[in-house]
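All protein chains of the complex are present and in place, except for one that has been dropped.
Entry: chain A
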Amino acid sequence: MTLLHLAVLAPFLMAIVVPFLYRYLRQIHTGWFVLLLPVLLFAYFIQFLPSVANGESIMETMPWVPSLGINFTVYVDGLGLLFALLITGIGALVVLYSIYYLSKKTEALNNFYVYLLMFMGAMLGVVLADNLIVLYVFWELTSLASSLLIGYWFHREKSRYGAQKSMLITVFGGFAMLAGFSLLYVMAGTFSIRELIAQADVIAGHALFLPAMLLVLLGAFTKSAQFPFHIWLPDAMEAPTPVSAYLHSATMVKAGIYLVARLTPVFAGGAEWFWIVSGFGLFTLIWGSYSAIKQTDLKSILAFSTVSQLGLIMCLLGIGSSAVHFGYGSPESELYLIATLTAVFHLINHATFKGCLFMVVGIVDHETGTRDIRKLGGLMTFMPVTFTLAVVGSLSMAGLPPFNGFLSKEMFFTAVLRAAQLDIFNMETWGLLFPVIAWVASVFTFIYSMILLFKTFTGKYQPEKLDKKPHEAPVGMLVSPVILGSLVIILGFFPNVLSHTLLKPAMVSILPMLLETIDHFGVHIYMWHGFNAELMMTIGVVAAGAVLYRVMFKGESIYERLRQTDPLNHIYDSALAGLIKGSIAITRVQMTGLLRDYFAYMSVFMILLLGYATYRYQALAIDMESVAPISTYVWILAIVFILSTLSVPFINHRLTAIIAVGVIGYLLALLFVVFRAPDLALTQLLVETVMVVLFLLCFYHLPELRKESFKPIFKWTNVIISVAVGAIVTLIAFGSLAAGHHLNFEPISTYFIENSYTLAGGKNMVNVILVDFRGLDTVLEVLVLAIAALGVVTMVKLRMTGREDV
C-alpha cells in the first residue's frame, strides 16, 4: 500500500465518512468537506506531470489475489495521468457547483456525495489500474455508481427507468469486456496491460484475437455510448445536472475511449480494429449530431451532442491506429499520428466545454424552472454571465475560432482528409466517406450549438411560461463554469501549453511502439494554419449551418415535423418487454404445475441421457453364457408376475388395484423363496402385509366426494415413455450383466461367506452383514423409518394448513 494506492482508494474511504459528516454537521453543506478530497488529489496528481512529461512512468504494485495473477497495480503514464487530472479536476469543480446546486435542506446529500465519491474512486481505479481484472472491478463500480446517481431522485418514474437502462446496457458491455479480458489472458497468460502490450505480436497471431477484440470493444462502446448503445445516455439526463456534467460528459463516458486508447497497442494495426473503431465512431458522430437537432430539452441536446463528440474521438482513435500498420519511423505513420493527437486534444477540449455547457444548462434550469427550449428565450439580459459562458461553450462546440473546439475540429478535418488518402483496408473505395460524413456532422453540430445558444438566450422573453422570475445565478454556482470557460479560451489561444506535459505523454501511451523512439516528434498546434482545405471546410460548415438554421425555424416548428425520440429506444423497449414476456411464456409452457408433466420430463431426460450414453459407448450387449438355467417354477412365477403387473393399469377400481399390487408383492416374496433368500422372503411378506393394511386404511380415509372409481387416463405419450423407460433399464441390465461376465469381477460375497462365522460368530450371513459388517446402513435405515413414522404422526395429528407461524 503506497501513497498512490491510497490516492485511488481515498474517495472510497471518504465515502465512508460522508454519512457521519452529514448526520452530525448539518449546518454546513456536506459538499464543502467532500470538496477537499478532489482538490487534494488534483494537486497530488499534478506533481507527476514533470516526470511523466520526461517519458517516465510510475508503477506501484500491491498483491490482491497473487495466485491468480491479479494484483492491484497502479500505473501512472501519460494517458492515465491525463484522465486522472480530468477526473479530479472536473470532479472538484462539479463538487463545488453541486454545493450551490443542491439544497442542504431538501436533498439527501449523504446519498449524493457517497455515490459521487464512489464514482470518483472507481473512475480513478479504471484509468490507473494496470491489471485487467482490477480495471474490470472498477469499471463495474462506475456502472453501479452511475446508475445510483441517475436514480438519485428515485421517486421519479423516469429516473428509475434511466437508471435501469444505463445499468442494463453498461453491465451487458461490462460482461462482454470481462469475457474479452479472459480471452486475452488465455492468449497471453497475464492480466497486466504492460505485459499484454509486450506480447502484442503473440496475441495478433492467435486464433482468439478477433473474438477478444470484439468483446472488449463491446464493453468500450456500451460505456462510451457508441451507436447503437448510445440510447442510455439521453435517459441518463434524469440525474441531477452536476452528475450529468461530471459523469455523462467528462468522465464515465470517456472510460470506453480510455479503454480503446489503452488497448490500441494490443489490438491496432489490422483492418478490423481500424474499421470497427472508426466506422462506429463516424456513424455515432453523425447519428448523435442529427438526433441532437430534434431535441427540445436542453440536457437532451447536450446528451446527443456528447454521443456525437464521443463518436468523433472514437473515429479519430480508429484513424490513428492506421499509423501502426506502417510501422515506426515511416513517413506515412507520422502522417496519421495527427489523428491520435487530435483524439487526445479533443478529449480535453470536450471535457472543458461540455462540462461548462452542462453547468450553464443547470443554472438555466435552476433559475427558470424549465429546460424546454420552447419555453425559454431572451434570457440574455437576465443572465449576462451565464450567457457569456454559453457563448464560449457553444461556439467552441460548434468549432469556431478563437476557442479550443476550433483547433480540434480543424485537426479532425485534417485527419479525415488524410484518412481519405489511405490506400489500405479498402480505404481507396470507401475513404471519401470519411470527410463527407465528418463535414455533414459538423454542420449538424453547428446547428444544434446555435439552437442551444439562440433559443435559450435570445429571441422573445416568455415570462408567462416560466415558473420563476429568472435572475443571475449565485456567484458560487458560476465559479466552476467560469473556470471551465476560461480553460476553453486559454486552450484556444495557447494550445501548446499542454503539448509536452500532457498530450505527448498520452500519445506515447497510446502508440508506444511508434513514439518511444521518436525524439523529434513535436506537438504543435496553431490557431492559424493558412488557407487550406480544412479552413474552407469550416467556412462551408458555418455557411451551410447558418442557412439551414434559418430554414429550419421558418414557419412551422421543426419539432412538430421530426420525431424527437430515437427509434432505437423503441427497439430497446420492445426488446426488454419481449424478453420479459418471452421468459414468462417459456416458464408457463414448461412449469405447468402438474406433477405428471414433471415426471414425464424426468423420465424423458433419463431415457435420452441413458440412451445416448449406451449408444455412445456401445454398451449394448447380450451375453447368454453367464445366464443360469431357468427352472419351471421361475417360468411360471414370471408369467404370473408379468400378467398381474400388466393388469394393474387396467383396473378401474381402487380396492382391486390395491389387492393386485399386494399380489405382486407376495409373488415377489415367492421369487425370493425360489432364489433362496429366506430373510428377504420373510421381510417381503411382512412388509407387503403391512403395506396393504396401510393402503386399505388410506383408502378408507379418502373423502366422500372422490370415492368414484377411476379409470387411468390412457395417453399414448405416457405409454411410449413408460415402455421406453422399461426398455432402457432392461437393456442396461443386459449390458451390465454382459460387462460383468466379460470383465470377470470377483464378487465380494466370497469374503462374507468365508468370514461371517469366524469374525462375527454368526451363521446367518445376511443378518451378520446387516448388523455387523454393514451395521451403519441398518442404523440409518431404521432412522429413516423412524423419521417416516414421526412424519406420519406430525401430518395426522397437527393438521397444519400451511399458514401457521411456526
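Throughout what follows, contacts are C-beta pairs under 8 Å (C-beta built on N, C-alpha and C of every residue); 3 or more make two chains touch, one makes a residue touch a chain; residues count from 1.
Assume contacts and distances are computed from a predicted model.
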Per UniProt record, name of the chain withheld from view ["Pyruvate dehydrogenase E1 component subunit alpha", "Na(+)/H(+) antiporter subunit B", "1,2-phenylacetyl-CoA epoxidase subunit A" or "CoA-transferase"]: "Na(+)/H(+) antiporter subunit B"
Residue, one of A:Lys105, A:Arg616 or A:Lys763, that touches the chain absent here: A:Lys763
Listed residues A:Thr190, A:Thr388, A:Asn569 or A:Thr683, member touching the removed chain: A:Thr683
Residues of chain A (touch criterion as defined above) contacting the omitted chain: 678-679, 682-683, 686-687, 689-690, 693-694, 697-698, 701, 760-764, 766-768, 770-772, 775-776, 778-779, 782-783, 785-786, 788-790, 792-793, 796-797
